[in-house]
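Let me begin by presenting the structure, written as structure tokens, before commenting on it.
With one protein chain withheld, the remaining protein chains of the complex are depicted in position.
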Amino acid sequence: MLLRKLIISAFGLTVLILGGHSFYSHRHLKEAVVLGPGVTDVVKLGDYFDGIAGSINDCNLYILDSGNPGATILILGGSHPEEPASRLAAWLFVENGLMTEGRMIVALSANRSASTVTRLSGAYPSDFTILTKWGGRKFRMGDRWSSPLDQWPDPEVYIHSPSGQELAYVDIRNFNRCWPGRANGTITERACFAFMEMIRKEKVDLVIDLHEAELQYPVISTIVAHERGEELATFVSMMLPDMEGFNMGMEFSPKALHGLSHREIGDFSDAVSLLFEAPEPFLDATRGRTTREQLLTGIDEFVVKAGKAGLLFEKIDEKGWHIDVRIGRHTSAILQTMESWTEIMPDRPLSCEGVPRYAEVIENSTGHYLHNPATSSKVLYE
Amino acid sequence: MNLLTTVISICYYVFIAYVAILMIINLIRSRKWEQELLYVIVLLPFLLRLFRLK
Partner (left out) sequence: MSMTAAATIILGIMVAIYIIAKYFKLSTELAMLAAALSGSMAGGTWLAPRHIAEGASTYLDINLIFISATLFMNILKAAGGVAFVVRAILKRFHKTRITMLMLLALLLLVPGALTGAGSVTVLITGGLVAVVLSFMGITKVRIAAIVFIIAGLSAAAPPVSLWAMMTAAGVNMPYVGFFLPLLIPCILLALTTIFILGWKGERINLEKAFAELPPAPEKMNWIRVIIPFLVFGFLVFMGRQWPHTTPIVGLPLMFLLAALAAYLLSPVKIEIYKISRETIKQLLPLIGTLTCVGILVQMMTLTGVRGLLAVTAVTLPVVVVFGFLWVLLPISEAVLMYGAAPVIGVPLVLLFNNIGLDPIIALAGMSVIWPLGDAIPPTAIIGRLTVDVVGFKGSYGTFLKTCLVPGLIIALVGTAMVVFSARLGFLTGL
């Protein structure tokens, strides 16, 4: 009987050690960031609010200052780290961007805690690799919600501050349901509060929150705009098909839906807030095998079948939605937004060079624009 | 508020540890292999949280 107990316990211990090692490696995986020619400073989010300093959500903020007059734009990557194109598009700005007018602030891991955990019962891979000419760059696959290791327990119902709106309990760990944040709240709420402080102190004019969505989600391939950003978003939406070769709709931020960046940043600061959504079949509930390949190519027979049944809000065929396409949509949409902003407000221009657009990312692939940390002198880690 | 949140968090880890210990004791005293295997499986999430792995 003792031998039987030992054998059974050995099985459990093996799963514990191997599984535990995988979780530990995932949480502590260092993602290299090669600072591009345009990065003039790197500060911490905690510099703007002590309540987040030193915590897992004290993320890096990359500043690309042209030194010339203009507006300030904030790019939020990693609000939901299970949407990798949102992080990687921001990455291309940090590694390649050079501002020639105005200033850009970039967050690659807006909710860093959520980038260190994968979704329970989601069977996500712990990481994925973007191939480059010199090898590959490994990134953490994340979750929609902050890790319970950083924020636990959850309440039975999440009551949003300050609106008092009731939301599902897990959304208290959802970075894009916690805006404008609370100084004495949970780590997710404090991270949002810290960003709001930064937006106010740095006098940010324009915030773009990058996302990806499942194809069965009605808000997809679109710009969600706060009412003060309606003119800008409409302009961008009109320009994209002709200038970049893809469509992106425009929607108004619902006034009754609280906690989202496009609503609360606009309401609680002077910044114009926009949210961009790209399609990510990996997030669809009807997806087939959950693999790294599916994550990167977006090819999925079952999602195509759901599309044929009219259940999706974006087209999909056998070619899927490759991550290069999704990243290219984001980089082009950001660059087009800066150009449109400058046309609307020529006295506060924004201009950026060196970042690949939609067609270039598809032609050369994302890896072409990621630089080798081994041969670079300015490398930081996320 | 922060202090209270930390105290609550510690309470949860203590509770997790207490339950894990009880499960291990029950596992040792169990006489059925099915129960033993079930205790081992059920223990996994408790130990993973206790060791701050998941």
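First chain written, first letter: the chains are A and B, and each begins at residue 1.
The working rule: a contact is a pair of C-beta atoms (placed from the backbone, for glycine too) under 8 Å apart; a residue touches a chain by one contact, two chains touch by 3 or more.
On a predicted model such as this, the values are computed, not experimentally measured, just so you know.
Note that of A:Pro37, A:Pro153 or A:Pro241, the residue touching the chain absent from this view is A:Pro153. When you scan A:Leu257, A:Met345, A:Ile362 or A:Leu380 for touch with the missing chain, the hit is A:Leu257.
Taking the complete complex into account, A:Gln165 is the one of A:Thr100, A:Gln165, A:Thr234 or A:Asn372 that touches the chain left out.
Of the candidate positions A:Thr186, A:Ser261, A:Thr297 or A:Thr366, contact with the hidden chain is made by A:Thr186. The chain not shown here touches chain A at positions 14-16, 18-20, 22-23, 118, 120-123, 126, 152-157, 159, 161-162, 165-172, 182, 184-186, 216-219, 254, 256-258, 285-290, 300-303, 305-306, 309-311.
Contact between chain B and the absent chain runs through residues 1, 4-5, 8, 11-12, 15-16, 18-19, 22-23, 25-26, 34-35, 37-39, 41-42, 44-46, 48-49, 54.
Please note the rule applied: only the chains that are shown with their structure count from here on.
Remark: chain A and chain B have CA centroids separated by 34 Å (rounded to whole angstrom).
Interface residues of chain B, counted against chain A in their complex, comprise 1-2, 8-9, 12, 27-28, 31, 33, 36-37, 40-41, 43-44, 47-49, 51-54. Put simply, chain A touches chain B in their complex at residues 1, 4-5, 8-9, 11-12, 15-16, 19-20, 23-24, 117, 148-149, 152-153, 184.
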